[in-house]
Each structure stands twice: as C-alpha cells, then as structure tokens.
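Omission of a single protein chain aside, the complex is shown with its protein chains in their original locations.
== chain A ==
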Amino acid sequence: MVTKTLPDLIPDTELTLPPQAERKLANGLTVIAIRRAAVPLVEVRLRIPFGRAPLAPATLLSQALFTGTGTMSMLDIAAELQAVGGSLAAGLDPDRLQISGNALADGLSRTLEILAGVLTGAAYPGEEVVTERERLVDNIQVALSQPSHLARVALLKRMYATHPYAVQTPAPQDVRAVEPEALRELHADRVRPGGAILVLVGDIDPEQAIDVAEKTLGGWTGEARDGDIPPTPALQTGPLLLVDRPGSVQSSLRIALPALTRTDPDYAALTLGNLVFGGYFSSRWVENIREDKGYTYGSHSVVEHFAAGSALLAAADVATEVTGPSLLETTYELGRIASLPPGEEELEQARRYALGTLRLGMSTQAGLAGLASVYAGFGLRLDHLREHSAALAAATREQVAEVAARHLAPSRAVTVVLGDADKIEAQLTALTAVERSAQ
C-alpha cells in the first residue's frame, strides 16, 4: 500500500468583518444593519426584552402575535408577507421575545411595514387567540411526551430552584386560563422599543436599510416595564436526580456545570476545555462512549448563555442497560479534563475548530444575523468576534487546565437521569447517591 500524507492547511486570512451600520432611533430601538450580498434576501431579527414576563401569557403572546391587527386579518398578514417572499415568526426565551424571519431583499420595506403594524396594532382577536391557545396546549402535551423535553424540565428545576429560569414551559392548565385581554395588556406593557434591538442582514445598503427601519418603525413607541432578572444562583450539588419514565428504551443523561459569561477573561479557555471534554465530535467524551463503546448515538456539551448567567450543559441519550457505565465514563472524562492539562495536539485541534466554526458561522446571511442578534442581546457587537478569536488563539494548556479544574470537575456537577427507573436505579446507585424525583 502506498502511504499518502495528509496535506497541510493553508493558514486563514485575517478575519474581515462585513460592512455594517448602527443607529439608536428616537423611540429607543437600536437598529444594526449588515451587508452580505451573496443572495438577494434580507434576514430580520428583533429582540425585545421580556424577562420576568408572566410565562403562560408571554408564551401564548409569542404564538398569537401575528393573528391580526386593527386593519389586517391573520390571513392578510401572512399573504402580504408571502407576496414579498417573506415570513416572520415569534418565539420566547426567559430573557426576550424574538421575532425572526426573512424576505426577498426588495421586500424589506414592506416586511418592516407589516412588522410595525403588528408591533403597534396587534389586536389578539378572540377567535384566533382561542385557536392558538388550543394549539399551544396540544404542542405542550406533545413536548411532555418527549424525553429530551422532560429531561430539560427536570434539569432546569434542579439547577435554578426558585429563580425565574427554573420553569421555561408553561403548564397546559395555565395556558388554558389565559384570555385575549391578558395578551393585549401584556403587549401594551412589554412589547416596546425601549431596549429592543433590530438586526437586518443581507443584500442591503446598511445606512439605507436603517433609514427604512426608522421610517417604518418610528411610530412604535413607549417604555417597557423593567424586567431585569436577578443573577442565577450558584449550582447546588447533591444526589443524582432520577426521573422515572417507565418503558423508556434509553436513558437521558443530563449534567449541568458552572460556566462563565462571554466576556469573562477566562471564557476562551473554558470554551476550549469544553471542546476537549465533550463540545464537538472529536472530543474525548464522544470518542469514548460512542466510537469506543457504542453506548450512544451522540453526546454533546455546550455553554448556554442567558442574560442573568451562563451554565455548561452536557447531554447524552444512552442504552438503558449501560446507563451506569455511561455515567461512569462521563465522570471519568470530567475528572480527567479537570485534573490534567490537555495534550498539545489535542488543544490545537480544538482551537482550530473553535476558530474555524466562527468563520463558518459568519459565512451566510442567516448565520450572521443570528450571531449579531445574539451578541447584541449581551451588549456586544460583531467586532467581539475579533476579540474572542484572539483570546482563543492565545489560551494556553495551563489556562485551560486551570479553568477546567474550576468548572468541569465532576464534584461540581448537577446530574439528572431520565429513564426506566426500575431498570437503571441500581446501576446508578452503585456509582453515586441517587434521589428519585417526586412525580
């Protein structure tokens, strides 16, 4: 056999940021516009601060926002957006209401007009709201049958206890009790431009796009009620929480660990430590429990950032009969990254991955829009990409080891396992203290 050698990489060119502009409008809305002209589209992302909004009405509001205004029916809104190749939808997370969508670039003005009509005149018509309410209840019922959702619900509760982040999906009975009037009141109270950020990315002239936004959204006014969320509490370790899901043919293993905010000086080192542990396919955790032992289709760990705090979350769905062994290997890998510096080549590989995926993420309009919008939600701008890239490039093995010891140690882990408790409890008890969840 002829041995062939792996070709070298051609070093990356310097990171270039796309042309952009920013303006804070008189009504308090910040508009950021970025030009990437590869396809004649424009991506739209609007984030409105929504922390501490009552969960059931806020969730239903996000689903019913586009059901009609004083002058347009739900059908009109959908059809007129479609006519310019557009689509808009709203979603809710614990910090904000987010409206996302896109349209043909020539349709930017019309899309923003329709958006403005909804922001200033959403009517929440009774019949449509009732329809959306029933649909939302049905969707929550389906979510409650999904192991990934149930495991997350249990983990959030375990991590955040009485903090507002502890419950992120409303109970069906709470949704059923929401009347249209409550949505109108919540909208009047909270769907306001103060503190909101609009990001436009695409085949646009940034300054002109902001002019269009100013013209169409200038009539949206008002200050939102303060919705600041207190900082998240430190994770309280304790027994592994076992959640019973009788008949499960897999166990959902979920672990929370402390993390750092995006702007913490050690964040780049934590990012790299997380990658080496379990944050990408070529991580120790995946190579161990998937590629060596075949316990799982996939495992993944990621730092999740909310406005009031960050956490590192690790997830794997594993075969029921190897639930204990999977936890053992996971604990072993956490202990290893927390006790020993990563290998040089291993760290370089993770570093190149982190730097490369930043570039891949900015190579599309949708990717840029998502990134700019997420960053803006934390008070950052796209130039943070340069700072974060420089920090990733500079982090040493010692720094990674030091931050991993503080954040990835198994003694810091909060662990939840969802599965067929009668089949897995003994496996888990052999390794750690276990507490069954109260149903």
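In this section, contacts are C-beta pairs under 8 Å (C-beta built on N, C-alpha and C of every residue); 3 or more make two chains touch, one makes a residue touch a chain; residues count from 1.
Methods note: contacts and distances are computed from a predicted model.
Trainee: If you had to name the missing chain as UniProt does, which of "ATP synthase subunit c", "Branched-chain amino acid transport system permease protein", "Rhodanese-like protein" or "Peptidase M16" would it be?
Mentor: "Peptidase M16"
Trainee: Of the residues A:T271, A:Q365 or A:Q427, which one touches the chain left out of the display?
Mentor: A:Q365
Trainee: Among A:A83, A:A177 or A:L340, choose the residue that contacts the chain missing from this document, as touch is defined above.
Mentor: The one listed residue touching the chain not shown is A:A83.
Trainee: Have a look at A:F50, A:Y124, A:Y353 or A:Y375 and name the one touching the chain we're not showing.
Mentor: Looking across A:F50, A:Y124, A:Y353 or A:Y375, the contact with the absent chain belongs to A:Y353.
Trainee: For the full complex, which residue in A:K24, A:R135, A:R381 or A:R436 touches the chain that was left out?
Mentor: Of the candidates A:K24, A:R135, A:R381 or A:R436, A:R135 is in touch with the missing chain.
Trainee: Residues of chain A in contact with the chain that isn't shown?
Mentor: 1, 3-13, 36-41, 66, 74-75, 77-87, 102-107, 110, 128, 131, 134-135, 138-139, 141-142, 144-147, 247-250, 280-282, 287, 290-298, 317-319, 348-349, 352-353, 355-357, 359-360, 362-366
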